[in-house]
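The other protein chains are all here in position, but one chain of the complex has been omitted.
Our next item is chain A:
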Amino acid sequence: MNSALLVILLVTLFALFLGVRARRGRDMNLEQWTVGGRSFGTAFVFLLMAGEIYTTFTFLGGSGFAYGKGAAVFYILAYGALAYIISYWLLPPIWRFAKREHLVSQPHYFARKYNSPALGVLVGIVGVIALIPYLVLQFKGLGIIVETASYGSISSTAAIWIGAVVVAAYVMASGVRGSAWNAVVKDTLILAMVIFLGIYLPIHYYGSLGSMFHAIDQAKPGFLKFSDKGTSVVWFQSTVLLTSLGFFMWPHTFGSLYTAKDERIFRRNAVMLPIYQLILLFVFFVGFAAVLKVPGLKGGDIDLSLFKLSIQTFDPWFIGVIGAAGVLTALVPGSMILMSASTLLANDIYRGGIAHGASDEAINRLARFLVPVVALVAVGFTLKGGSTIVALLLMGYNFVTQLFPAVICSVAKNNKVTKQGAFCGILVGVLAVVGISLTHSTIGKLLPFLPESLHDINVGFVALILNVVVTIVVSAMTQPKQGLAQSSRA
């Protein structure tokens, strides 16, 4: 065993230890297990939310995207800031309602708010479908990290299995508390690592940040700005807008906001999280540093750019530290996702749709039992899926964005959207996403009469607009007779 692998192993064991230990002294009922008894302060909620935001997609995908696509990567930096602005006003009313109604999940919110169990089941199904590819992505990242950091001595298949077992074990043992403690360790490590690499690598290889960007601009003109076609300005604008709307609609993000102790936490986080977002800059710098130093990575291999450059630069033990940080960025969000998916299946789809009378204990047992099952399914997809993963992830994002119109209307003082309207809108939006994804449509293909410059608009907008139109039309047709909005409970 090399020193890199030893470091990764120790950190993984430590994560497992923290996760399992976190349950001590507390009874794990469903509310404790999923939302930590609604007792988390600013720091913990901050870390849980940041923990989901900084996943392997940012660590490996962010640097890889910078390496492969250049300026297009800047969209990741921009959409978070806009999402946090929205969160300042969006999250407190959701949290208030969730607390009053003792909600533990996202579909629960829809079911109570719109007074429609069927809507809850639909949202639960949308959530699970969107989460699976997200979990697959984390496992895939784990595989890459361990295989690369072990210099090939552990296959990525073995790494994926080990990772899945570790995640499933600590989710089953401690639920959300395990995730929060590991988020603390992970964020400290990743923060230090990313800032160090982002500063050291450009200076080590190019002398300074400025000379690095000069060199890249000379070698690849146009790489550092949006292009005229494809990843153009219009693509950037539409993608940033769309993803900032979907940001808090992920079931696990929605669920983690229930963990907060009071609503001011969200407003404070809206002030601090944009700054935290700047850590991404250093991730980009790593990817850009690799552009001229490890050229030639293509397709899915662009995600290896951070590791390839690091291996070329540092001793094995340090590769181990980077790898350990990477493993944690997969484990922490992985555990949140895994827990959300199993809670959705047990609480919202099984109890909400089939066994209405099931007790909390029964649901809690079922949710825990489903953890390894969901993990297994994700491992299956990870080992089988090839290049389709990215397509699946984008599909996941487009799925959850369909929930936004119903959520934003639900916090309005006078909500005119009816349960039928919300249900049909989400259903049509989701079906449109499926259609678009399966046929690989683009705006240019769907609406060829539009001017050329608009062809790069993110195609997810089509689904969202269809969703909004259907929501409005169906709501108008199903307004209650007295003209009184039925759900002004907020």
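Observations on the structure shown:
One rule holds in what follows: a residue touches a chain if its C-beta (ideal position, glycine included) is under 8 Å from a C-beta of that chain, and two chains touch if they have at least 3 such contacts; residues count from 1.
Here, contacts and distances are computed from a predicted model.
Going by its UniProt record, the hidden chain of the complex is named "Permease" among "Permease", "FAD-dependent oxidoreductase", "Peptide/nickel transport system substrate-binding protein" or "Ferredoxin-like protein".
Residue A:264 is the one among A:102, A:204 or A:264 that touches the chain not shown.
Set against the missing chain, the residues A:125, A:224, A:292 or A:377 yield one that touches it, A:224. In the complete assembly, the contact with the undisplayed chain comes from A:96, out of A:21, A:69, A:96 or A:365.
Across the entire complex, the residue among A:241, A:304 or A:367 in touch with the chain not shown is A:241.
Of the listed positions A:20, A:158 or A:281, the one in contact with the omitted chain in the full complex is A:281. Touch with the hidden chain on the side of chain A covers residues 71, 74, 77-78, 81-82, 84-85, 88-89, 92, 96, 99, 208-210, 212-214, 217, 224-226, 233, 236-237, 240-241, 262-265, 267-268, 270-272, 274-275, 277-278, 281, 284.
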